[in-house]
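Dropping a structure here in structure tokens format, bear with me for questions.
All protein chains but one are shown in place.
Read from first to last, the chains carry the letters A, B and C; within each, the first residue is number 1.
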Amino acid sequence: MAYLEPISQEWLIAKRREIHAWPEPGWCEFVSSARVIEHLEKLGFKVLCGLEVINKDYIRGAMKQQIAKFRAAAQDKVDPKILQRLDGATGVVGILETGRPGPTIGFLCNLDALPVTESTDPEHNPTKEGYASQIPGYMHACGHDGHQAVLMGLASWLAANKDQLCGTVKLIFEPGEEGSRGGRPLAQSGIVDDLDYLYVGHLGCDVPGGEVVTAPEKFLCTTKVDFRFKGTPSHAGMQPEVGRNALMAASTASLALMAIPRHGQGMTRVNVGYLRAGEGRNVIASTAEMQVEVRGETEAINNYMFNEAEARVKGAAAMYGCEVESEVMGEAIDFIKDDEVQNNFAEAAKQAKYCTKVSDTMNFNGSDDATVLMRRVQSKGGKAGYVVVGSELKAGHHQAKFEFEEFRLQELFDIYHYLVIKHLGA
Amino acid sequence: MAYLEPISQEWLIAKRREIHAWPEPGWCEFVSSARVIEHLEKLGFKVLCGLEVINKDYIRGAMKQQIAKFRAAAQDKVDPKILQRLDGATGVVGILETGRPGPTIGFLCNLDALPVTESTDPEHNPTKEGYASQIPGYMHACGHDGHQAVLMGLASWLAANKDQLCGTVKLIFEPGEEGSRGGRPLAQSGIVDDLDYLYVGHLGCDVPGGEVVTAPEKFLCTTKVDFRFKGTPSHAGMQPEVGRNALMAASTASLALMAIPRHGQGMTRVNVGYLRAGEGRNVIASTAEMQVEVRGETEAINNYMFNEAEARVKGAAAMYGCEVESEVMGEAIDFIKDDEVQNNFAEAAKQAKYCTKVSDTMNFNGSDDATVLMRRVQSKGGKAGYVVVGSELKAGHHQAKFEFEEFRLQELFDIYHYLVIKHLGA
Amino acid sequence: MAYLEPISQEWLIAKRREIHAWPEPGWCEFVSSARVIEHLEKLGFKVLCGLEVINKDYIRGAMKQQIAKFRAAAQDKVDPKILQRLDGATGVVGILETGRPGPTIGFLCNLDALPVTESTDPEHNPTKEGYASQIPGYMHACGHDGHQAVLMGLASWLAANKDQLCGTVKLIFEPGEEGSRGGRPLAQSGIVDDLDYLYVGHLGCDVPGGEVVTAPEKFLCTTKVDFRFKGTPSHAGMQPEVGRNALMAASTASLALMAIPRHGQGMTRVNVGYLRAGEGRNVIASTAEMQVEVRGETEAINNYMFNEAEARVKGAAAMYGCEVESEVMGEAIDFIKDDEVQNNFAEAAKQAKYCTKVSDTMNFNGSDDATVLMRRVQSKGGKAGYVVVGSELKAGHHQAKFEFEEFRLQELFDIYHYLVIKHLGA
Partner (left out) sequence: MAYLEPISQEWLIAKRREIHAWPEPGWCEFVSSARVIEHLEKLGFKVLCGLEVINKDYIRGAMKQQIAKFRAAAQDKVDPKILQRLDGATGVVGILETGRPGPTIGFLCNLDALPVTESTDPEHNPTKEGYASQIPGYMHACGHDGHQAVLMGLASWLAANKDQLCGTVKLIFEPGEEGSRGGRPLAQSGIVDDLDYLYVGHLGCDVPGGEVVTAPEKFLCTTKVDFRFKGTPSHAGMQPEVGRNALMAASTASLALMAIPRHGQGMTRVNVGYLRAGEGRNVIASTAEMQVEVRGETEAINNYMFNEAEARVKGAAAMYGCEVESEVMGEAIDFIKDDEVQNNFAEAAKQAKYCTKVSDTMNFNGSDDATVLMRRVQSKGGKAGYVVVGSELKAGHHQAKFEFEEFRLQELFDIYHYLVIKHLGA
């Protein structure tokens, strides 16, 4: 049986560059969501978006001012009706029902970019080729642009070959993966509850180009938490003794957070990624806020990190007579592999273009709240897995010169394409 | 000889409340400047403003984004022609020439407010009486609103009594006093070079209500300096070891700056009033900036503080493999009193309403870059002085509940009024 | 063929308690060494000790005052001739030559105790049974007392059965294992160069009682380093600004050292275990010294940790105008397993009393400079291995209530005993 093959490597690369040029952070993916919605609806997919696929009770880490700014910036680029559909939340799920009996399988990618300023080095490929970020201070520095392009290409192929397939496909475009924010509200909307299989893929991750890893280990559990300190302002020249210095509390807490001890039973991570304190040069700073994340190889170790973090922050506030409050902003858990899915990935990889080596596992050492969606699928009786498609990188993830090998988009596409035919081929 | 007395205490209080409600920070005083310009021009003053009175080579600590925001907010409230005159700098000087021979005397006040969020406590008078700040995050919490009201009242009186006076009066409305930014560029414009006398007054300053201090001591020399750290971002989960953490460098520097030792020879101060670091929660922070001020009882002690600050900041950057640059943003010096001016203030205070006690001196323990203007006047052969009009305060300067006794505006007005007649009375 | 079995579990326990009561830290094991020397010489072993088995050029972390104190304390308990033999270094190697051809095999244990104050809780077994530490501030809190007892028991058995054995046995009692100090100078003396097999065992290590692990993984490479800061004293009241504060430099360094980032490629550790700074309450502290250790899963990761440590310490010194020098005090490397040795341990464990489970591996997550001796043996063509004999513990290693199950001494003895017969049995 012959399938149409309308998706070229060039198409994937061009789409990825288009996405790359307009990076939007979590819960702000207005242009990104609209691009997907228009593409999928044109292809005949049933498209759900915004609060249709996001349970709003579980939204965390949504920043009003930032959202307003990106929504405003999107107004020139997006159909107002689509913008309205995204009020309340970004995020898209496209559903293709063949009408023929068969399993329901899902593929997951992420919409959001990072608050990283893209390199302007003339050797940096996006600069050289003219597709660098058009939004100062933000960049697709994690590969999500590539993941989206592959799923959009897959959508095109699926539409073109719909008549030769059975069952149902769901293409899931998750908002707010950075910060582990989108997974939980997507899961709690029930949108993945009917999946027999959920497949997730990621480019890069320090795996060499050509290698595909079919079941990474050491997905770190993580908690994202904001701390907000409140002190008392005073004139730094006349009455310095009256102030209660929130900037000092936050600085002290920062040093102590980064020094939470390693754990003898497994890996840990901690980061204070953002800190803003104070009102003006000659006023004792009365406010401070910080964005923190902790990670642990298991939930118990992650809890140890979180409890230590809270104790240190509270003590630091007490030192300086300040108050402090905390708010959990996101979370991810670890990954329990399904052998069948791992085997499917291995089969798929072996036939994928550019793949030269298939490995069972690696240490992931990071977090991806895809794990929340995968666990949800597993809890409902489905199976789920995570594949890493290696690539030489110009710089590591989240760095200003991050850039993967663009031809690897073909490799990831081939894997997904194989899985569709395996499950849904007539 | 009889003067007209058109200025009532009620007028001063009402004007002060109008000013209080629209607080603008340094170099952003668009509405404030326009209010003065219109008032003075209506009264027949010759008015210079913006770059006519500000030497732009000496402008420091002007923040583009903040200026743009306040300029935009002023567009509904200010004549566009006036706004144009303020492009490049805020600040106003009104000149009244009587046409009769006599000395040239100046009075100085400040236009700017502070980045302090005003209290919403119903007992806080601006809240109770409905004249609280209409600009979230900013507040006239130092008394500059009162100083302006007094000089505007004085302008009215001067205009009404112009025919009975000789010589020339300059009313100087300095921008950016907070941060010690406006004094130097005003001085370098030459606008005070022809003054025979420069009189400066301040309300509050922890002097009890009823007391007037005619020559405060211990004006602290100060340097305002910004430090900017640059590190390297990386993914906090996968490659934490690759990052060069600017947030940690800045936190470490903050603790060390606040711990610069006292000086055995005189008073010192130090404050890290503002700190912003990092790009996102899961990225090792690669940038940080902080706003710092040091003070010293003498220039030598202030230099000691500044040198210590630089050494500590540089060492902290080195600890974390970061680079750091510094930029001086403002400065003030100490105050050398003129006995004649002190005596004039004493005479004036004795006849002022509400004044119950005249004191020679006090420890000012703060900085006011009026000192830069005063030193300029003295260097050109004129005389200069600084008077503090005490007031009971609801909370100290720069605090969210700061509020002076409004009837003290009359007291300061009476002092200035007396000085005008003493020098320029026919 | 029948061997004599003169060593009872009771003998091992009694000997272990005798050792437990007199804990001596590294390079101070005078009583401990003498006890071994007398026991082995009485049994007919050839005994080398002190500088005969220690290459003095590689001695690190020997503290003169501490050594003098423990040598003085030993004078009442030890034959003066033996004390003389230990001048310059502690440490003992006993050699039993059967005179019959055969391999040379070695067993390693450690002589030193820790600067931990033993618990006086009446439920703590050494307290209850009356064999608690007699030296305030020091304790055998790592199991070295047990390791010594087993080798001394093995010596007795070897002597009694010498005529039924072939080849040569070396029993090695390493000084200064804590701090990874003794391994290198022992290795550099050449004393293990002729070994065909080197067997090392450790009790506890968080392995459950009954389980024996035949080839632990994740021995951390480690560097032990001292940092010494030098500043300038001054009177803290009159001239605080003149001092260069070494205590502040060291405190700042401590916080930054404990906050060296985790490494994405493998485990790390860091500890500032000791800090002493300052001369007196009212003097700006002009000296500080700290004892630090870093660890890494590989030599590259350990080097990363060490380089970060040096950079942070140097930057901290610069912040406060101090000088700093560093001295490496000890080191350990990772462990490359020999399959044959692992299999021998497994065979031996299966027949050992109390052993209920034999495991291939575990994460050791600590350091033991036995690895330096093992690598030396391997580099000369021999084989080496490390076995962990699990035990329920009352508290973790290095804690005040540390106590293993004493009957496990029999289990370790049985393993060693089996290995002797395997290699040297007639």
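Note that a residue touches a chain if its C-beta (ideal position, glycine included) is under 8 Å from a C-beta of that chain, and two chains touch if they have at least 3 such contacts.
Treat the numbers as computed from the prediction; the structure is a model and nothing was measured.
Asks: With the missing chain put back, one of A:37, A:207, A:225 or A:317 would touch it. Which one?
Replies: A:317
Asks: With the full complex in mind, choose from C:179, C:315 or C:385 the residue touching the hidden chain.
Replies: C:179
Asks: Can you tell me which of C:365, C:391 or C:410 touches the chain that was removed from the display?
Replies: In the complete complex, the chain left out is touched by residue C:365.
Asks: Which one touches the absent chain: B:124, B:269, B:314 or B:376?
Replies: Touches the omitted chain: B:269.
Asks: Residue by residue, what part of subunit B touches the chain that was omitted?
Replies: 206, 255-256, 258-259, 261-262, 264, 267-269, 365
Asks: For subunit A, which residues reach the chain that was dropped from this view?
Replies: 237-243, 245, 248, 252, 255-256, 259, 261-265, 284, 304, 311-312, 314-321
Asks: Given the full complex, what residues of subunit C touch the hidden partner chain?
Replies: Answer for subunit C: residues 25, 114-117, 137, 178-179, 205-206, 220, 222, 224, 232-240, 242, 245, 247-248, 250-252, 254-255, 258, 269, 271-285, 288, 291-293, 295, 329, 365-367, 396-400 touch the chain left out.
In this section, only the chains that are shown with their structure count from here on.
Asks: What's the distance between the Cα centroids of subunit B and subunit C, rounded to whole Å?
Replies: 66
Asks: Scan subunit C for residues touching two or more other chains and write them down.
Replies: In subunit C, residues 255-256, 259, 261-262, 264 touch at least two other chains, as defined above.
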